[in-house]
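In this view, the complex is presented without one of its protein chains, the others remaining in place.
The first chain written gets the first letter, and so on, giving A and B; residue counts start at 1 in each chain.
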Amino acid sequence: MTWIHVYLLAVGAVVTAGLSVVSITIGLAIGISVCAASLAKSAPLRVLARLYVSFFRGVPLLVLLLLIYHLLPQIGIDVPGTVAALVGLTLCTSAYQAETLRGGFVNIAPGLVEAGRMIGLSPAQILVRIRAPIALRLTLPALVNEAIMILKASSLVSVVGVGDITRTAQNLSSSTFRPIEMFATAGLFYLLLNIVVARGGNGLGRMLGLRG
Amino acid sequence: MTQDAAITMRNVVKRFGGNTVLRGVDLDVRHGEVTCLIGPSGSGKSTLLRCAAFLEEHDDGIIRIGGAPIGYDAAADGSRTRLPPGEIARVRRSIGMVFQQFNLWPHMTALGNVAEGLRQVLRLPKREAQDRAMAHLTRVGLAERASFYPSQLSGGQQQRVAIARALAMDPKIMLFDEPTSSLDPELTGEVLTVMRDLAAEGMTMLVVTHEIGFAAHVGQHIVFLDEGRIALEGRAGEVFRKPWHPRMAQFLQTYLDRGASVLLEG
Partner (left out) sequence: MNFDALIEALPEIIDGLEVTIAIWLAGCLFGPLLGLAIALGRQFGPRWLDRGLWAFVEVIRGTPFLVQMFLLYYGGPFIGLDLDPTPAGLLGLIVYGAAYFSEILRGGLIAVPKGHVEAALCVGLDRGQVIRRILLPEMTLLVLPACVNMWVVLLKETAILSIITVPEFTLAVTAFGSATFAFTQSAAVLALAYWGLTELTGRLGRSLEARFDRFRLV
């Protein structure tokens, strides 16, 4: 184990972090839309949202990645493995985030909304000023957990050839015949990234002025 | 129909599934009076109050707030027509409501809670909204708690902020839904004092309460609800001195047994 190996793994960590940040961000945007659909008045919309959440939460990420990796070229979209990996991670996390957010909205005490109606807030104002901030308060810890989960799950992109932490460790392991050091160091990098995300989540919570 | 009444209810019926909670209630709440709704739990008091705010939709009958129908209006052929949401919101503007569970928004300070309607509904400039909100917090004795979040306030303080929040919108009528029921006994006093002051200022109030002492002292019009019907109503003095309705007598007895008789004496 030399500094070169650590450096290469650190580069992999940057790839892992980048993949995670992008998929979580886009996943949140999709998740919010799917969550809105799942709470909509229209029954077909709700059914679609439920199917979406159920499918992308129910299929192992590895299988999802394989499917997307092979499916995209077949329907004429020729993209590098990294993009296929991003699409898979994003779809997966969007379903989890949609479900988490839905739980937040459903668990808002009805009285808080009624209080808004009584002082004359419009439905849109109630959504923006009351329901959304409270749902975020309720779900921020779960969303941070979800971010950590996708960070770890992103290790599966190594199977479609993306040079993340895990893929780098695999390559180094077979070239140096030192799997224990390489994979243990890879594990340390994941732990480190987890801590960063958890800290970031706490900071975000404070920034948004969320309190118990 | 008394046009000068603050709230009039005619034949109000409310069902939850197969369960009929209100079985045709006629009620008049007069301007400047404190009307207390009392009765055993499950008698429909809270439901009736929530119907007056149209937080529950009554299945039959008409409710008028200051003469204007809320939620449903009577059509010429005797049926009812649903009023548009904008109209419901407009009528609701003359009502302030205080809930059993306070329902303060946890992500806003006490001041933020009170100022929210002034900013978002009345569109007041920030400074003016905050000044007015502060004045209302002062009125309920909580000026020095303005920057506290609900989680940092006691139940009694939270309920007083909730009262200030409702008053800030300058309502003609205040509805109170068991405002002290989720408070520790030693905290009910501060909330009842605020309510008493409000009554003394001539606010029209409809109060669902278990505080028989408050009803006896502050209430002017007492309505005893039993199994979804008004079993007895009248002036406070008569109703409590001579509770001629057997259910009312039985209901009061349970309070007297708990030592509330002292409160009734005054």
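One rule holds in what follows: a residue touches a chain if its C-beta (ideal position, glycine included) is under 8 Å from a C-beta of that chain, and two chains touch if they have at least 3 such contacts.
Values in this document were obtained by computation on a predicted structure and should not be read as measured data.
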Which displayed chains the hidden chain touches across the whole complex: A
Listed residues A:62, A:79, A:132 or A:204, member touching the removed chain: A:62
Absent-chain contact - pick from A:43, A:124, A:180 or A:207: A:180
Interface with the unshown chain - residue positions in subunit A: 54-55, 57-64, 66-67, 70-71, 74, 148, 152-156, 158-159, 165-166, 169-170, 173, 179-180, 183-184, 186-187, 190-191, 194
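Following the convention adopted for this analysis, only the chains that are shown with their structure count from here on.
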Rounded Å distance between subunit A and subunit B, as computed from the means of their C-alpha atoms: 45
Touch list for subunit B against partner subunit A, complex: 53, 55, 89, 92-93, 95-97, 99, 101, 103-107, 116-117, 120-121, 149, 151, 162, 165-166, 168-169
Contacting residues of subunit A [partner subunit B, same complex]: 109, 111-112, 114-122, 125, 129-130, 133-134, 137, 209-212
